[in-house]
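Structure first, then comments.
All protein chains but one are shown at their positions in the complex.
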Amino acid sequence: MSLEVLAVDDSRTMRDMLNLALSSAGFTAHLAEDGIHGLEVLEDIEPDVIITDINMPRMDGFGFIDAVRSEDKWSRIPILVLTTESADELKAKARAAGATGWIVKPFDPAKLVKALQMVAG
Amino acid sequence: MTDNDKLTSSSSIELLSFRVGGQDYSVDIMSVREIRGSAKATSLPHAPFFVKGVINLRGTVLPIIDLSARLGLQTGEDSERNVIIVVDLGERTVGLMVDAVSDILAIPSEEMQPPPDLAADDARTFVSALTIVDGRMIRILDLEAVMPPQGEEVA
Partner (left out) sequence: MSDPMAEIRASFFIECEELLESLQDGLQLMDDGDTDPETINIVFRAVHSIKGGAGAFGLDDLVHFAHRFETAMDEVRAGRFQPDGEAIRLFFTCADVLGDLVRAARDDDAVSSEVTDPVLEKLEKLVGVEEESEEELDFTPATLSLDLSLDFGGDAGLPNLPDLSDLPMAGADESPLDLSSSEEATEPLVASKGFTVFFKPEPALYISGNEPLYLFRALRDLGDLAVTCHAASLPLLDSIDPDIGHLSWTLTVHTEESEQTVREVFEFVDGLCQLDITPLAAAPVAPSPASVAVVPALPPLPPLVQPEPVAARPAPDPASTATPNDAPVTAAPKPEAPQEEASPAPVKSSATTTSEGTTPTKTTGTPTQPRATVRVDLERIDRLVNLVGELVINQAMLSQSVTEAGLPPNSPVSTGLEEFLQLTRDIQESVMMIRAQPIKSLFQRMGRIVRESSASVGKEVRLHTDGENTEVDKTVIERLADPLTHMIRNAVDHGLESPEKRLAVDKSREGHVTLTAQHRSGRIVIEVSDDGAGINRERVKAKAIEKGLIPAEAQLSDGDIDNLLFLPGFSTAQEISNLSGRGVGMDVVKSSIQALGGRIAITSQEGKGTTFSISLPLTLAVLDGMVVRVADETLVVPLNAILETLTLTDDDVKALGPETHVVQIRGGFVPLLDLGAELGYRPPQESYVGGIALLIGQEDGNRAALAVDAIEDQRQVVIKGLEGSYGRVPGIAAATILGDGQIALILDPTDLVSQASGRTRPRKPQHALVG
């Protein structure tokens, strides 16, 4: 079960780590730097699941989720939000924006995989 | 050369033999990078007496060792006929100034002999092995020993 994952984060370090964690788990990782870039990547690949950071330049995570959800062909892709806060408020906001779940940074690779399983098999 | 039919024999080593100060020496051909004619060296201040100086070897600075001086042999006048053997020794590359290059020899490993302990002259310490080719004694140069001490500061 190799998932194709699109990971969107403006921090290079975070992208590197997601890439490492995902590829070590046998997943295929596609990386994007911000919401706009994420949408560009979505035009070319069809990921099984999307992971996105919230606070990003140009288009933040909420804007990105909104854009993904409003496109019919992408509206069913599970989206996990990366957040450093586990505050309930933020989760509620993520959910209201259309996210499927969340991963609290810094993430543990095992938990990341588990979260991916919970939303995408 | 009659003894060199088995040039590619795995148990032999190839040597570049040359004459310096009227004697026959050789070096392992694997350490020879090239052979070139002599050039005017720029002398280095405070360098040991056997360091001729440095020359331009296609853009790199190549230190030249006057091998006859180094080996304590009689030094002939610099002549146009001098030849420089450029040798690689690990990280360092130096040029050895010799009288003339003679030949390439393939010597079976078992014909190499350690230098006898008896000899007491300076040159002995620069010889790592000996062999006889056509009745002539060929000394195999200990390149490591010939190198000038690196980073040495002579005030």
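Read from first to last, the chains carry the letters A and B; within each, the first residue is number 1.
One rule holds in what follows: contacts are C-beta pairs under 8 Å (C-beta built on N, C-alpha and C of every residue); 3 or more make two chains touch, one makes a residue touch a chain.
For clarity, every value in this text was computed on a predicted model and none was experimentally measured.
Remark: the omitted chain is touched by one listed residue; of B:Leu62, B:Val83 or B:Leu143 this is B:Leu62. Although one chain is not displayed, its contacts with chain A can still be listed: residues 1-2, 10-17, 20-21, 24-27, 30-33, 35-37, 39-45, 55-57, 59, 63, 66-67, 70-73, 76-79, 84-87, 95, 98-102, 105-111, 113-115, 117-121.
Residues touching the missing chain, restricted to chain B, are 40, 42-47, 51, 53-56, 58-63, 91-94, 148-155 (touch as defined at the top).
The criterion applied here is as follows: only the chains that are shown with their structure count from here on.
Separating the CA-averaged centres of chain A and chain B is a span of 67 Å.
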